[in-house]
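What follows is a short report on a single structure.
For this view, one protein chain was removed and the others were kept in their places.
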Amino acid sequence: MATETSKRPNTLFRNLNAKIASLPMIFTALVVFVGGTVWTVVYSFTNSRLLPRLQFVGLDQYERLWSTPRWLASIENLMIYGVLSLIFSLTIGFVLAALLDQKIRFESVFRTIILYPFALSFIVTGLVWQWLLNPDFGVQHFVRGLGWETFTFNPLYDQSIVIYGILIAALWQGTGLVMCLMLAGLRGIDEDIWKAARVDGIPMWKTYIFIVIPMMRPVFVTTLVIIASGIVRVYDLVVAQTSGGPGHASEVPAKYVYDYMFSAQNLGQGFAASTMMLLTVLIVVVPWAYLEFGGRNKRG
Amino acid sequence: MADAVLTSHPAAGVEPFGPRPRRVFSRRNIFLYGTLIMVSLYYLLPLYVMIVTSLKGMPEIRFGNVFAPPLEITFEPWVKAWSTACTGLNCEGLSRGFWNSVRITIPSVIVSIAIASINGYALANWRFKGANIFFTILIVGAFIPYQVMIYPIVIILREMGIYGTLTGLVLVHTIFGMPINTLLFRNYFASVPEELFKAARVDGAGFWGIYFRIMLPMSLPIFVVAMIIQVTGIWNDFLFGVVYTKPETYPMTVQLNNIVNSVQGVKEYNVNMAATLLTGLVPLIVYFISGKLFVRGIAAGAVKG
Amino acid sequence: MTSVLVKDLSLSFGAVEVLKKLNLDVQQGEFVVLLGPSGCGKSTLLNCIAGLLDVSTGQIFINGKNVTWEEPKDRGIGMVFQSYALYPQMTVEGNLSFGLKNARLPREEIAKRIARAAEILQIEPLLKRKPAALSGGQRQRVAIGRALVRDVDVFLFDEPLSNLDAKLRAELRVEIKRLHQQLANTMIYVTHDQIEAMTLADRIAVMRGGLIQQFDSPQAIYNKPVNRFVAGFIGSPGMNFLEGSIAAGPAFSADGVDVPLARYDFTATPVAGQKVSFGIRPEHVALNSGADWPFSARVKVDVVEPMGSDTLVWTKLGSHNLAVRVPTERMPASGDTVDIGFDPMRASIFDSGEGGRL
Partner (left out) sequence: MNTFKAAIAASTLLACASVSQATDLEVTHWWTSGGEAAAVAEFAKAFDATGNKWVDGAIAGGGNTARPVFISRITGGDPMAATQFNHGRQAEELVQAGLMRDFTELAEKEGWKNFVRPVSLLDGCTVDGKIYCVPINIHSWQWLWLSHKAFADAGVPVPTNWDEFVAAAPALEKAGKVPLAIGGQPWQRTGAFNVLIPAIAGKETFLKVYQDKDEAVAAGPEMAKVFKAADDARRMAANSNVQDWNQATNLVITGQAGGQIMGDWAQGEFQVAGQVAGTDYSCLPGLGVNELISVGGDAFYFPIQKDEAKTKAQEVLASVMLSPETQVAFNLKKGSVPVRGDVDLAAANDCMKKGLDILAKGNTIPDPPRLNTEDTNNQLNDLFVEFFATPSMTPEDAQKRYADIIAKAD
């Protein structure tokens, strides 16, 4: 007993400064993220309208949610958008990084051009692309003016392709950062690997696909966190570009949540929708995040 | 043998000597630079259109096409966007919002980076029990749509009595900037050789001593990354700015939204574009000035998982 | 027959000249080590031979074929890297076969070559593992295997043992030597470790500042270094240097020490009064031998450094530190007074200014 107390007198006060310094993080994690989430989940079982109130109605909000065509459309749109956005931003980001990594001239000029949209907000991005894709002023008008009278490129007013209109803008804004991350990752690859592959006579594209990309796993993980969290949260861009239209062709879950919480003044419904979003995020992200960031003790 | 060597090269008859012949217009270069130039055009096009449109008069916009350079350059739209565009009864353009944005951005960036860097440092170097759980929660928090958190945050701010104040807004930005910045700082500090940290501890430096004297001086690149992310994020924020402030302190983005969405008759695209450019100017300048460090810092903060 | 020939090779990175009109001639089946301090250009030279770096001027021939403009894969070389450069997500077998598959070799041929390499390197049990599951020594074997399966005439090694601990290094060194004897291929080996160089090489090229200082057998380099740099660089513990000048006789004289040089084999005619460095290796100095040496002195032992079988005894000759290597059983105690002696024939004398051998 005595040895034990003298050995570690105060587990709580061990690294006390570190704990004190982490209080803001603990506060954010527990009070804001966990607290806010729990609060949201609890109120998703109520019939709260404009103001939160604790009148429980069981699963009513969820039943309604899953029978609402707009919600279903939102989920579908987000899936399409998410998959396309992941594929395209990773591919384009990587290809651009690989091109910039060829010891080219003016690398920093190209890099700056590709990265600058990242400094602009989604609202601005949405506005500019809305303008560019406007059939009466933008690309379509321009191409028709060149003499190709039947040219049709009208993504923002065509239900079947509106999601691509949003994707074009989202990629414009976001691939720069992905490219930057990938470039950093490429620069972190051991030079000898490249040399070994060259001596082995492996073509460059094969070296990238079979050797370099698998080696860049940590970069892809970080990038994935950044892209995926952006996809789940996509809202501003849609609002600025299409307001969810035409029809429900570009509705997204975050917008459903916002609209029902605030403009429909049905907090319960909005909370139920957010709970579903959170649940999806938790199912996908938590096990992975724990493995990636929590379980591994690199310095154990 | 010699024949084979000779015919395998275009410069047949010349004994290979010196550097491998590389023509400027090799197929590889045409492909490489061609692709990059095409891509650059795609990235530059919106900026070009914004600038060109903002310099045209309305009649020219209505009848011309968006890509044509202005026939007659006018700075009227810029002046209007900056100082006279109306929202409701306020006809002060963006100018009012500019200083508000500065007042919001500076403390928010400083506080959020300070806190995130200390978090990252505590997580990477001190590893107290449970730290990883909090960190995992933070990372998951990065996926929560902001809209979901509006209401809980209203309640938290109300209970703290700082709703509608600058302090409240700074707190909100700190909270939402925390996941990604903590991740970056944690990764960066984890890549600092542990010997350095151990040596400092043996020398008797404590938590803060090591942070201020060892870690801070060697973390310029990652601070630049965090700064760019935060400056652009906070400056570009619309949602928190509109929900957690009031008209006297509305940031520039709210004014921008007001100008762009206050349609009076026809949309004044030129004024909208000028306003958009003006609003994006600060993050663009920050980015252009420190872009090089950004790339370097990203390498340090993101690559080492 | 010449296997690898480097002719007037220069390489510059911008304004920095890394290799300066360098020439090298490696014979068929020869084991050549490029040795030098870091930054001397040895790895750069190897990379040029491999075709991984483009030369600025000059030519490279392998097996009589001018390969200056060839791709690495077409040069008939295999290469082993310091960091192993194994493809981390492929099994050992995958690592060995990847290049061959790309060269579209028939499957049976690939299997045959892998089997042979695995047998030679004794890595058969590892074939299904991934590099992460291997020790450093095993990884380097695989890396060598990757060069081996290419079935080439020239092997290039770029500091292959530097990442290993001392024991493994010694083991693998022997294995590489055995491999060379077995295959009789031309091997060019870059290292900064002189033990590796001395033990492995048929000939060593000592490099400095982008130039080859001396290209000769290990014995010649050890015993007859062409300049002060080579003399100082080779040998551990390093050669003792006494700074002084040539006196009549001829003799070497430095504050109170006079060494008669009658038995020294001059390559140039010494001039009296010329400032020179007099170098003698610690193992060429005898201690309390009782024999009659052309030069002998009585000195006090400063420090004794036992190194296992040998012991290094530090004394002072005049104002110069002098290390003497003796078998440990004959180790004196520090503070003892001892007799030392050596034969100037074993010494090397260099001009103080140019550093060239006299």
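By letter and in written order, the chains are A, B and C; residue numbering begins at 1 in each of them.
The working rule: contacts are C-beta pairs under 8 Å (C-beta built on N, C-alpha and C of every residue); 3 or more make two chains touch, one makes a residue touch a chain.
Predicted, not measured: the structure shown is a model, and the values here were computed from it.
The chain not displayed here makes contact, within the full complex, with A, B. Only one residue in the set A:35, A:135 or A:201 touches the chain that does not appear here, and it is A:135. Listed residues B:103, B:127, B:201 or B:267: the one in touch with the omitted chain is B:267. In the full complex, chain A touches the omitted chain through residues 49-51, 64, 68-70, 135-136, 157, 159, 243-249, 258-266, 269.
One chain is missing from the display, and on chain B it is touched by residues 86-90, 150-151, 154, 157-158, 161, 163-164, 242-244, 246-248, 254, 257-267.
Convention: only the chains that are shown with their structure count from here on.
When the partners of chain B are compared with those of chain C, the chains appearing in both lists are A.
Ranked by distance of CA centroids from chain B, the top chain is C. Chain geometry summary: the mean Cα position of chain B and that of chain C are 52 Å apart. In this assembly, the C-alpha centroid of chain A lies 15 Å from the C-alpha centroid of chain B. Per-chain Cα centroids separate chain A from chain C by 55 Å.
Against chain B, the residues of chain C that register as touching in their complex are 54-59, 64-69.
Looking at the complex, you find that chain B touches chain C at residues 1-2, 5, 9, 15-21. The touching residues of chain A, counted against chain C in their complex, run 190, 192-193, 195-203, 206, 210-211, 214-215.
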